[in-house]
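With one protein chain withheld, the remaining protein chains of the complex are depicted in position.
Right, chain A next:
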Amino acid sequence: MPAAPDWRRARIAATQDLTPDIRLLAVEPEGAFVAPTPGSHIQVGVQVEERADTRSYSVVDAGRDGLYRIAVKRLPTSRGGSRYMWSLAAGARLTVSAPANHFELALGRSHYTLVAGGIGITPIRSMALALAEAGADLRLIYAARTRADLAFADELSTLLGERLQLVVSEEGERIDLDATVATMPACGELYLCGPIGLIEAGKRVWAKAGRPAASLRFETFGSSGRYATLPFTVRIPRLGLEIPVPENRTMLDAMEDAGVAMIHDCRRGECGLCAVHILDAAGPVDHRDVFFSDEEKAANAKLCTCVSRLPGGVLTIDTADRAA
């Protein structure tokens, strides 16, 4: 089992709005400061309605001044974590974990291409800073919906100059992953963070180019899909249950709340432990995990309940609650 996080009290030292819906929070923890490595995140204790829950946020820099800086995007359809984080003003108290890293940056490679989509810039920014400081050969491709959504764009531009490419989808631009990968040196590594569609596309292009799988590094926050985040209903005929999944709850949480016995570990769509069988879906299944392959997702036989959903309607499933 993963080590229990090392929780400590903290306060908000400062806040700064980077874009209309991305806010930078500087968190000052009590006690010994554990420096975050590039790509790492902290967990934060949040209040969602009346419930205590936790969320993970990538740390955007090396924290040399003893602060954890995180950037939180306010999502109208979020599970409530971002609303709580946006309610915190300077001086507010909160609880955070020491940093952990699921998206480690390896040093000493001959070339790095970093690709960030939207709020996926957060871990990528910490990597870009570290690589630029180390004098590494790097390139950063950063996409967002509008120009105003490009948090950190000005400072990254100053830091990286020509090595930064900004992509604004509202202006008709798209990340050309094929060209991006094709122009990378053979020993180069690709670090990718953003919505699940970007990750899946990256994996496909990488494999097609015959690149070694271990040199593609990626992280997804499990919070973005191909479809809107809407309430839907889970039906489990064998158990005689019909469970509403609100837009701000995961299917896994809603099922556990309803008393369905579930196993799970990562809660971010990587390990596959919480997967259940799909019997029928009223619409497209929004697979937001990185556990299933493209083929498995297309077959729609199972889904990861910690991140995946249905954009409304009824999803009929079977769980492990049966003799065999």
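Heads up, the rule we're going with is that a contact is a pair of C-beta atoms (placed from the backbone, for glycine too) under 8 Å apart; a residue touches a chain by one contact, two chains touch by 3 or more; residues count from 1.
We take it that contacts and distances are computed from a predicted model.
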| item | value |
| --- | --- |
| Undepicted complex member, UniProt protein name, chosen from "5-oxoprolinase subunit PxpB", "ABC transporter permease", "Aromatic ring-hydroxylating dioxygenase subunit alpha" or "Protein N-acetyltransferase, RimJ/RimL family" | "Aromatic ring-hydroxylating dioxygenase subunit alpha" |
| Residue among A:106, A:179 or A:261 that touches the chain left out of view | A:106 |
| Selected from A:217, A:267 or A:309 as touching the chain missing from the view | A:217 |
| Positions on chain A contacted by the hidden chain, ascending | 13-16, 24, 26, 28, 31-33, 64-67, 102-104, 106-107, 130, 134, 213-214, 217-219, 266, 270-272, 290-293, 295-296 |
